[in-house]
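Handing you a structure now.
In this view, the complex is presented without one of its protein chains, the others remaining in place.
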Amino acid sequence: MKSAVVLLPGLNRDRDMIAALTKIGGQAPATVWQTDTEIPDVDLIVIPGGFSYGDYLRCGAIAARMPVMRAVAEKAAKGVMVMGVCNGFQILLEAGLLPGALMRNASLNFVCREVKLEVANANTAFTRGYTPGQIIRCPVAHHDGNFFADAETLARIEGESQVVFRYADGTNPNGSLNDIAGVISDGGNVLGLMPHPENLIEAAHGGTDGRALFEGLLGKAA
Amino acid sequence: MTIRNDIPITDDLIASHGLKPDEYQRILDLIGREPTFTELGIFSAMWNEHCSYKSSRKWLRTLPTSGPRVIQGPGENAGVVDIGDGQAVVFKMESHNHPSYIEPYQGAATGMGGILRDVFTMGARPIAAMNALRFGEPDHPKTRHLVSGVVAGVGGYGNSFGVPTVGGEVQFDARYNGNCLVNAFAAGLADTDAIFYSKASGVGLPVVYLGAKTGRDGVGGATMASAEFDESIEEKRPTVQVGDPFTEKCLLEACLELMASGAVIAIQDMGAAGLTCSAVEMGAKGDLGIRLDLDRVPVREQHMSAYEMMLSESQERMLMVLRPEQEEEAEAIFRKWGLDFAIVGETTDDLRFRVFHQGEEVANLPIKELGDEAPEYDRPWVEPKAPAPLGPVPQVDVADALLKLLGSPDLSSRRWVWEQYDTLIQGNSLQIPGGDAGVARVEGHETKALAFSSDVNPRYCEADAYEGGKQAVAECWRNLTATGALPLAATDNLNFGNPERPEIMGQLVHAIKGIGEACRALDFPIVSGNVSLYNETSGQGILPTPTIGGVGLIDDWSKMARIGFAAADEIVVLIGPKGAWGWHLGQSALLREVFGRSEGAPPPVDLAHEKRAGDYVRQLIRDGVATAAHDLSDGGLAVALAEMAMASGIGATVDTWGADEAAAFFGEDQGRYLVTVSRENFGKLHGDPALAVSQIGTTGGSSLKLGNARAISVEELKAAHEGWFPAYMGQ
Amino acid sequence: MIKARVTVTLKNGVLDPQGKAIEGALSALDFSGVGSVRQGKVFDIEVEGSDREAAEADIKAMCEKLLANTVIENYQVEIG
Partner (left out) sequence: MIKARVTVTLKNGVLDPQGKAIEGALSALDFSGVGSVRQGKVFDIEVEGSDREAAEADIKAMCEKLLANTVIENYQVEIG
């Protein structure tokens, strides 16, 4: 399976993501720069975390309007899998590829800690490495991860099982509605999540709970 | 409105530039005429305490700065130390105290920005950061505001830039009420054959300006940083600099890309006194003149005068000498990252620093003298007074006292602070804050890792600056050792009051002597550092605070030790000096928190013992015998045991220790470690005849039982320890 | 040169963590009688030219495309 990582100025977990994809997938992903208007033929496009454009204006807002994102949208429309982690999630929301918005954390503080995640929908291309309802460990590191959607949207995404990850065991770090940590598009090929599975994939990270996501995705199911 | 260059130089103007009459006379002697206004600004920037180290230089020279692994000691943007396999660690610590007091968020943020720039200017990618913070007493009306602003600022910058914060310090004391301390540390990794320096070489080469545009930020800032605060502080406000971590991150990537292209001959970041300091340094070091054309400097405000441009402290800027044939390539890299790139001058062979603005030569100064002939003072100093002897200390209820200490401002958990920092980014963090030292894996290497710790006990230094200086080094060295790391080298950030007062100067001299002696004894050279003086408000100086930031090397991180007990039913071993210990309560946390007293001498540091004990513990860790390790520091044995229990959720039972339980459990005698070993391995604790290696208890259960005191559940310990900070900050 | 001010505010019903935190902080500072606080943004923009209508149209387009997230925010343009 081939993958590509989108690079934008200010992203800073790009190296972490590239390392995870390389280690688990066995080959380095292609990279595309913000001004690229074409994305190579890949099965998976990943937008990593960080502070694209410094998180200025709104997180992900400026990045979402860069040329490369038009190309991402076109690929997504064709069914290519797209995953946005943290800032990547914010960018996908700003680009209109996912429903809802991410507001400032309820504490107003940046938060970096390990949380528990419930795999609320294990029946997606991204989560098939997990069992339904499985609780995993995963770190978060963000300032704006407080998921919000209006009542109607919320009812819809809950009804359609578009909530893929939820903060579990009272570990919601940011005030997200319904403990939402990750959502998927109605087409099932675009996933956004706040936590960082790429930072929990090897012994050095103190755990490997994030691995199954990449293994499932990259067709290396454990 | 622009400021003209022919403003008459009056005594008031000289004084307001922080120059003393004899210093001004020296300027007249050097250049043989009256300086222009811009030249006066340039001299004031180069010759203030912050840039010239005029009060401390004489003493800094006494520090050990070399060693078999030291590639670059003090004098460059950061120190460089060989870690083998063709790689080096590049690190430094720097203060941003005054700016942080005036505007805590931006002050701390730009402090982080400055230290990160120091590291990547040398060609290293930053891999770890620490922040050592000191605030006034918790009840002081400004303290909460400073804590929240400084922590948010450190995080706001470091998180966005993308460096993991792996450690730091937070302390409170009334002596910091009027001057908080923000000491920021950064370390990066570079290849030993790709380290970049500020020394220019070659005549007629382009001097290139890179990064963000120049505004009026901090004009006069370096002068401010060297001035004692008084009530007129309000007037100094408009000089606040605002940090832009996004631009800095782009600058990092652009610089590393450019360095890899081979285009860079010399590079220097613009820190304090911006363009002035960086240009003079590049020229003076390379025995070259520099000619600057200010009309080419990218500015973000209109009508900036030469004076303002030369003194601006706008952030995220660099100066570089470039190979002319690679100019286009270089420019393309910077444009790609959205940064300014402008050729603003050239190197010359006349050893003059010449600055042109709107067709006028606004400065023409001898470049070497600007740097090298800065005044140096042998300021008068007096022997610090010996501390008053310690009176009798009553017995305490050990359990109550422990809970009180764990929940005190200085010993409580700093989780509220470090959870606002990204501790995991880059995916190499093996130990995040909360242990003895932060540990980051060396990317691309199977087994190697680096350990980082920042330490000083200012109360010890106040009571005895010499022992306190030794202790700061020893504690840092010990914290690194407790992870299994071999301490390699250190950086020092010397924060003191007004050096023109002989008592303060005496503290500085003694602290440096102590630091030097400890560094020599422990093979722990100082490779970089920073001095921050005049931390004084209305005559009240801060506690002497010589912060030591240390770096250690772990050959195989799979054998690294952590502070948490590894398992139940293991043996708890205390390692320390032989013979009767002092059970030292002078200047202890117990004395201060429980009895509200600060008396006595600080615990003395026996450096030969430190070395021996540290080497022994490190070997136990490397041999896989020690399953957990922790050094003893503030709060002594009881606090150390509690920390090991809390980190693991496993309790322990520890034997009683003679009649004086207060001293036994809370004494702060130096040179001690706790390790745990399995029962099978207990026999492997080879005896070192010079050390006391004693079994003092066993791990297990869910509570901590110390001597005759009531058992405290680990949950209760944690509640006390984790509670204070969030409650204090209102969360 | 035309100067404009754009004000972007959260739509009714959209969660405003910052506004809420400020409410709490104000009452902790003993300001009584504070009802709700909602936080928004302003942008002071200078555009070249002298045609105010064209500028207004331009700036509205900027709001739609970038300055506001119209899923959760409203905007308002004043030409100065």
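Residue numbering begins at 1 within each chain, and the chains themselves are lettered A, B and C in the order written.
What we mean here is this: a residue touches a chain if its C-beta (ideal position, glycine included) is under 8 Å from a C-beta of that chain, and two chains touch if they have at least 3 such contacts.
Keep in mind it's a predicted model, so treat the numbers as computed, not measured.
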item	value
Listed residues B:Asn5, B:Thr36 or B:Thr247, member touching the removed chain	B:Thr247
Identified contact with the non-displayed chain, of B:Pro21, B:Gly75, B:Gly204 or B:Gly338	B:Gly338
Candidate in contact with the missing chain, chosen from B:Glu301, B:Asp569, B:Asp660 or B:Glu715	B:Glu301
Sole residue of B:Glu23, B:Glu39, B:Asp82 or B:Glu103 that reaches the chain not shown, by the stated touch rule	B:Glu103
Interface with the unshown chain - residue positions in chain B	102-103, 105-106, 212, 215-217, 237-238, 240-244, 246-247, 300-301, 314-315, 338
Missing-chain contacts mapped onto chain C	1, 7, 9, 19, 22, 25-26, 29, 31-49, 58, 61-62, 65-67
Touch list for chain A against the chain that is not drawn	53-54, 56-57, 62, 65-66
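Convention: only the chains that are shown with their structure count from here on.
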item	value
For chain A paired with chain C, centre-to-centre distance based on mean C-alpha positions, whole Å	29
Chain B residues counted as touching two or more neighbouring chains	none
Shared interface positions of chain A, touching two or more other chains	none
